[in-house]
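My questions will all concern the structure given below.
Removed: one protein chain of the complex. Kept in place: all other protein chains.
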Amino acid sequence: MTAGIDLGQPQAQSVRSDEDVVRVRQLVRAVAVASKLSLVDQTKVVTAASELARNTLVYGGGGSVEVTVVDNGRRNGVQIVFADSGPGIADLDLAMTDGYTSGGGLGLGLSGSRRLVDEFQIETSAETGTRITVTKWSR
Amino acid sequence: MERVPILKIGDILLVSIQLDMSDQTAVQLQEDLAERIVDTGCHGVIIDITALDIVDSFVGRMLSTIASISKVLDAETVVVGMRPAVAITLVELGLSLNGIRTALNVERGMELIAAAHADELDYQLDDDSDAETATP
Partner (left out) sequence: MALSTEESGRLAALLSGQNERVTTRWTEIVTSSLRGRLSQAELRRQVQDLHSAIVATGEQGTIDLSADNAGELRAALSELSRGRARQGFSATETTISIFALKDVLAELVQESGGPNALQDYVAFSKLVDEMGLFTFESFVRTRESLIADQAEQLLELSTPVVKLWEGVVAVPLVGTLDSARAQVVMERLLQTLVDTGSPYAIIDITGVPAVDTQVAQHILKTVVAARLMGADCIISGIRPQIAQTIVALGIEFGDIATKASLADALRHVLRLTGVETARRPPRRAV
């Protein structure tokens, strides 16, 4: 899996099934290792990716994930974009609250993964679906 | 779909999760384990997650559910071998794994189950005796 990854290029992975969520985790882990994140930071970003990829599958009806190595001049990091064309999130504030769930989960997916990454952006609408961008920088 | 093997060692069921589980595999494990507890009448379940480099909320919930189910079936569940990075991440994620007993490694987990089981036996013995030899 790690072999043959060109880190200069964004890595894409579609999310259509359970197995794809596993593939997203493996992809993010490979990129996080390659961009020299610490072990704890690797674990955090892979966990966040797992939560968000599952959201993409369960709530967004499937979509795609793109992983990129980014560099802000001082540090490098991993940026992941989760995009789906699902129904969007009706009440974003509510969805970002710990413990709130509309799908029978633990309600930690969005709020919890936001704590695990350094940057978290979310765009959502009923027409265009949901697009979440997260970034984790190396320390 | 891959399945996680469940081993029986004496009075204990040992589950060593060695693969990056899909959600389906996790649910399957939950079901398999419930059946094996009933089939074998074991009183302890050890889930070894040494090999897991992440535990997300889904796996966390599976662990909690397994603990609750086994409790109903009169078996103690101990989760062992959680890596430091995984524990730190779970705390940050906000997952507390309430109701799950944990131990550093399989050996400690077995001690924990043995102690819990011994307590229970003591308790039953105490019931039989006429409470004249109260233990300090």
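Think of it as A and B in the order they're written, each chain with its own count starting at 1.
Criterion: contacts are C-beta pairs under 8 Å (C-beta built on N, C-alpha and C of every residue); 3 or more make two chains touch, one makes a residue touch a chain.
From a predicted model like this one, the values you see are computed outputs, not experimental measurements.
The chain not displayed touches chain B at residues 78-80, 82-85, 87-88, 90-92, 96-97, 101-105, 107-109.
Quick note on the criterion: only the chains that are shown with their structure count from here on.
Between chain A and chain B, the centres computed from C-alpha atoms are 30 Å apart. Residues 20-24, 53-58, 60-61, 83-86, 88-89, 92-95 of chain B touch chain A in their complex. Taken together, the chain A residues at the contact with chain B in this complex read 18-19, 21-22, 25-26, 29, 39-40, 42-44, 46-47, 50-51, 54, 98, 105-106, 108-109, 111-113, 115-116.
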